[in-house]
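Note that one protein chain is taken out, while the other chains of the complex remain in position.
In order of appearance the chains are A, B and C, and numbering begins at 1 in each one.
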Amino acid sequence: MTQKNRLQTGGRINRSKPLSFVYNGKQFKGFEGDTLASAMLANGIDVIGRSFKYSRPRGIVAAGAEEPNAVMQLGATEATQVPNVRATQQELFEGLVSGATNGWPSVDNDLMGIVGKVGGKMMPPGFYYKTFMYPQSMWETYEKFIRKAAGLGSSPLENDPDSYEKINQHCDVLVVGAGPAGLAAALTAGRAGARVILADEQSEFGGSLLGTRETLNGEEAARWVADVTAELAGMKDVMLLPRSTVNGYHDHNFLTIHQRNTDHIADKAPAGQARQTLHRVRAKWVVLATGAHERPLVYGNNDVPGCMIASAVSTYINRYGVVPGNELVVMTTNDGAYQTAFDWQDAGRKVVAIVDTRQNPQGAQVAEASKRGIQLIKGSGIIDVAGSKRVTGVSIAALSADGSAVNGSVTKLSADTVATSGGWSPVIHLAGHTGSRPVWDEKVAGFLPGPTVEKRLIAGAIAGDFTTAGALAQGAEAGRKACAELGMDQPIIELPTTQERVEHPAMTLFHIPHVKKTSEAPKQFVDYQNDVTAAGIELACREGFESIEHVKRYTALGFGTDQGKLGNIAGMAIAAKATGRTIPETGTTIFRPNYTPVTFGALVGRDRGELFDPKRYTAMHKWHVENGALFEDVGQWKRPWYFPKAGETMQQSLDRECKATRESVGILDASTLGKIDIQGKDAREFLGRVYTNAWAKLAVGKCRYGLMCGEDGMVFDDGVTSCLGENHFIMTTTSGGAARVYEWLELYHQTEWPELEVYFNTVTDHWSTMTISGPNSRKLLEELTDADVSNENFGYMDWREMKVAGVPARVFRISFTGELSFEINVQANFGLHVWEKLFEKGAKYNLTPYGTETMHILRAEKGFIIAGQDTDGSVHPYDLGMGWAVSQQKPFSFIGKRGMAREDCVRDNRKQLVGLKTTDPSVVLPEGAQGVFDPKAPIPMPMVGHITSSYWSANLGHSIAMGLVKGGLDRMGEKVYYPLADGRVVEAEICSPIFLDPKGERQNV
Amino acid sequence: MSDTKNVAIMNQVPDAAAGVRAESPLHHADLGTVAQKGLKSGGVHFREMGLLGHLTLRCDPKNADLIAAAAGVLGVELPLKPLTSVESGSTIVRWISPDEWLITVPNDQSFDLESRFRAEMSGHYSLVNGSGGMTLFKLSGDRVVDMLKKATPVDLHDSEFPVGKVVSTVFAKSGAIIRRTGATEFELVVRRSFADYLWLWIQSASQEFGLVVEA
Amino acid sequence: MLHIYCPHCCEYREEEEFHVKGQAHLARPLDPDACSDKEWGEYLYFRKNPRGLHHELWVHAAGCRKFFNVTRDTVSYEIKEVYLVGEKPSVVAHSGSAK
Partner (left out) sequence: MQHYSGFGLIKHSLSHHENWQRAWRNPTPKKKYDVIVIGGGGHGLATAYYLAKEFGVTNVAVIEKGYLGGGNTARNTTIVRSNYLWDEAAHLYEHAMKLWEGLSQDLNYNVMFSQRGVLNLGHTLQDMRDIQRRVNANRLNGIDGEVLDTKQVQELVPHMDCSANTRYPVLGASWQPRAGVARHDAVAWGYARGADAHGVDLLQQTEVTDLIIEDGTIVGVKTNRYGDIMADRVGAVVAGNSSVVAKMGGFELPLESHPLQALVSEPIKPILDTVVMSNHVHGYVSQSDKGDLVIGAGIDGYNGYGQRGSFPTIEHTLQAIVELFPIFSRVRMNRQWGGIVDTCPDACPILSETPVKNLYFNCGWGTGGFKATPGSGHVFAASLAKGEMHPLAKPFSMFRFHNGALVDEHGAAGVAH
């Protein structure tokens, strides 16, 4: 294939570096420096896709981020597919594989196109709201067909082989856009010594200068750009980010920059390189120098391939050495687009005519046109285009002075390219992200950034000055302003001389009328990607969708991946005209991040897979792994769940662990329990306020269980707190609740009771905690300590300091199993050592490690609750039958006391926690089963509470359960029925939750 | 005068004679072997300074007696200026909050230091030994700042983060107490249970610069 | 993302380091037992939730773990003032206006 549209010379491409690429299975050639779009145009590829709704052939319209049509599928392998890549922003690389995202069997011959032609008239905006309703059952069927047409590109079906970086940045000045304004701003701030970040979405700096033949200081502009860039690159605190789009402008000058590191090299990043980087920037000041987008005019069949934006045509010629056609017609409302005709002519191709909508254009450009012998058709517009897969001709008609109507006969000219300019829209998107509303400017005929609370400046075209001289001056000024605000020097940089010409007034015109009414005229597209037409917008207005937000939502205007960069303003203008209002009266245009789409992977960074969330380990974790533990996620902790032996089912493992513990001795790694060290003379008083029970008399050396409630009286945590010294306690919390309880204590201390002399410190990770439990636990402990751990000297709910396996330890004689238990705490650096010593000595006692599941069973046999499983934020201590843990006598009204006294908390028939014995002892009720008193009741059945904990108890030889039952504590012996999903109804009897050793003798021996 | 009857303190470090094996939070990562097998040069250097004594002191900075007493015990003034630290020999004192300081010493000195506090400092304060719950990472190298920027949102530019500055902040999805000890040298105090996660994270984030593990 | 000045660390930090704790200056009734259900309910649940200036409690959770007050505009998200627990705000909403 030859590059038939490629010029022999000129442009910023490297003709000595040819690159081959694939489009829809065919091989093509381009050059280094090309975008995929410029390479396609060079090869004369006209149709690059089909439109979403009508399946019309579409071609390339623009040369940058505003391109609505050239949205391609990229990627050579399944894993490296990238959907919806904008060809105008994708740099060409060797071996690039691309395809159109729709069209069947091919974009050139698309069967859906017939549907579009035939059905098009039946598919006005919102047609789907008006049909597919009957019969009711059919919608899902209709929808299946609608969904077939959904989507542009395809997601990969394999996992992403690439990695992504995320970096936090801080700077004094973030300059967005490296055109003349941005470069001048960055240079000024840089010379002042500011920390500067300069980001631009393109592969090289220069912005608008890259696409023109304009000179600076009499030389090609690129020279000045190179000099400035080089100076900036030499500054220590200046960061230059090409290929980096500032996508989001968030509160307090926090901005995100999406940098493509390798997308210009291959579809898979070279080894060791991150494919993309997301910069999270906190900027003291932001200078927006984002430029402007040229607006195409709206006219009949303006979507036929060959219809382009004037400045884009110039860019392809000047930057890429590509002339996208042979015979050009220019239609413009302003002087600017004349240059496109000149560029085209200088490229050696034919300019058929310049159609100027102004009645009497004057000045240098007009003179130049006639000097060049270019036919100038004044006061006219292109009302229709001939051709389907490529423009073959245009229909031109004279317009009324205000451009609102055709008032002359139609002449046809043959041409294959139409370049239009309806003026320029400042790129204000980022300025609006933090809630600032854009304001309409008549002179600019566009929206400008509105007032903002952010430390933000604007310079250049975004501020409505479309001249290079203006951009340079405003950029430098913005740089100085930022420096002044930062208290730095405000250097004056020498600005290059430009070659400005006087621009004559442009005409404000968006929509070229047709001889027919818009509704009957050929389709005049406003938003190409969503097939939104002028007729559609007028229809929406006729139907009462008058707010621009309604128009957009009803027609889908601006909802494409280009977010209406080309079409929004024209759409508003058409809606305004249709409703007899001004553009500002129809509303404003609101922008949200992202400016251009951002890869999920870049937003995720390395917080995925292994690093998605921390895994927290205890000091004994390695041992658990080596001994075959399966793990349970408890908060971020990895806790042993149970320790299966070869060939065991889970139940067999649990039975073994439970029996071994009750018959001899088991061991649990309890290190994950939250531990908070509390010191100060008021520690005791503080405990009395945050726990429901009494602490005044707890003696040094003693431990006590406590319930913690919210101010609403509902239980939210529990644990044992021990008195280490008169003014010294250690509190334990649930594993999941540690951080919350710690913050809770600090909250009350700092905001409510600062007068109390107490300090809290979290020591959860400091102590390794291992609980040996069972009749032989004392014998085992005695083998590792010289201390007297007899019942006489070391009673239940005492703690003692002693050496265990040579390691200083605090041993707590507390029990969550109801067995004789010792909770050994040593500094975690020695935890595994002690743990292993226990196993050395424990072999003869069949010391058995157990995990959370066996812990649950053993505590349930004793009726001990687990906060978060047996409670859910809606039960108070009395509901749990734990009134014994509430001291109403305490002088201070502890947290929760008032809450649990509210009307609804003291009413009868609240759900209360009880034990449940199934009539058939072999049946284990599923946790979460819902109980009823009347199993025959019709649906909806009155439910009386659910099963919170339920297990097979190997020790008892029958199932055990705990659950909430309405009025349960007064219903001992009564039956509750549990209708299960499989149709069974399980009968159970309400009983005490203490199934084993009700007198609590075993733990006291 | 002595405070020991009101608070329980205990020498938590076994006698050398007991032959107890001590394991730092990254013990399982076997950094010794990693160091031998791994890169010898790179942009980021990593070393775990495990088994230090970590003591947290909390008291009212406006109480001159307490501040003086603490200075007496430590041999240096407590840093009262936010986000600063002081060093004296092997003792480092970090400002954590207006009424909180983190003191690190060799672990075998922690009980002695604790005892001296209890003996010489009275009044309302707390002193807690957290040695088992923390470890210290030394991170250095030409690219260390570039690596740290990936993990923490604080500004590490030398104009904002001079040597000696210490901040408690988020680090990846955990937290760390970061202190600058040199132009290209930082130390992180992190929690034991998160140490493995942070170690994995630092390895991943350092890969592009080349990670040199020291042990 | 908000940029918040911690009055204890005396520098700006990212929102990620903080937890917000809702409306500030909600003093726990000194004698809860003397409160009616209504009074207790209002202390527990009812909030000003203004559109505009809001005095709210924050904690520097990942930093110094100190609580402090922030006066913030809930529309523009501008932080007007940061002050210590126990202090009164100096920037307050003009009476009445809910706008």
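Criterion: contacts are C-beta pairs under 8 Å (C-beta built on N, C-alpha and C of every residue); 3 or more make two chains touch, one makes a residue touch a chain.
Not measured: the values here are computed from a predicted model.
Chemist: One chain isn't displayed here. Which of the visible ones does it touch?
Modeler: The chain that is not shown touches these displayed chains: A, C.
Chemist: Of the listed residues C:P29, C:P50 or C:P89, which contacts the missing chain in the full complex?
Modeler: C:P50
Chemist: Which residue among A:E165, A:D251 or A:E757 touches the omitted chain?
Modeler: Within the whole complex, the residue contacting the unshown chain is A:D251.
Chemist: Just name the one of A:G44, A:G601 or A:G725 that touches the chain not displayed here.
Modeler: A:G601
Chemist: Touching the absent chain in the whole complex: find that residue among A:K350, A:R437, A:H550 or A:K841.
Modeler: Of the listed residues, the one touching the omitted chain is A:H550.
Chemist: In the whole complex, what residues of chain C lie against the chain that is missing from view?
Modeler: Considering the whole complex, chain C reaches the absent chain at 1-2, 15-16, 19-20, 22, 37-38, 41-42, 44-51, 54, 56, 72, 74-77, 98.
Chemist: Please output the residues of chain A touching the missing chain, sorted low to high.
Modeler: Per the touch rule, chain A residues meeting the hidden chain are 80-84, 121-122, 124, 127-134, 136, 139-140, 143, 146-148, 150-160, 162, 248, 250-251, 254, 256, 280, 433-435, 517, 519-520, 535, 539, 542-547, 549-550, 553-554, 561, 563, 592-594, 597-601, 603-605, 607-610, 612-613, 615, 632-635, 639, 712-713, 715-717, 734-737, 740, 852, 866-869, 871-874, 899, 902-905, 926-930, 932, 939-941, 943, 946, 948, 979-981.
Everything that follows uses one rule, which is that only the chains that are shown with their structure count from here on.
Chemist: Please state whether A-C or B-C has more C-beta contact pairs across its interface.
Modeler: More contacting C-beta pairs are found at A-C.
Chemist: Roughly how far is chain A from chain B, centre to centre by C-alpha average, rounded to an integer in Å?
Modeler: For chain A versus chain B, the centre distance works out to 34 Å.
Chemist: State, to the nearest whole Å, the distance from the C-alpha centre of chain A to the C-alpha centre of chain C.
Modeler: Distance between chain centres: 27 Å.
Chemist: I'd like the Å distance between the centres of chain B and chain C, where a centre is the mean of that chain's Cα atoms.
Modeler: 32
Chemist: Hunt down the residues of chain B that sit against at least two other chains at once, touch-wise.
Modeler: 153-154
Chemist: Tell me, which residues of chain A touch at least two other chains?
Modeler: Counting only residues that touch two or more other chains, chain A contributes 282.
Chemist: Could you list, by residue number, the parts of chain B that touch chain A in their complex?
Modeler: Chain B reaches chain A through residues 5-8, 10-15, 18-25, 28, 50-51, 56, 58, 99, 107, 124-134, 146, 149-150, 152-155, 157, 159-160, 172-174, 191-194, 196-197, 200-201, 204-205, 207-208.
Chemist: What residues of chain C sit close enough to touch chain A in their complex?
Modeler: Listed in rising order, the residues of chain C that touch chain A are 1-3, 14, 19, 21, 27-28, 31-33, 35, 37, 40-41, 43-44, 57, 59, 61, 65-67, 75-79, 85-86.
Chemist: For chain B, which residues count as touching chain C in their complex?
Modeler: 82-83, 96-98, 100, 153-154, 167-170, 175
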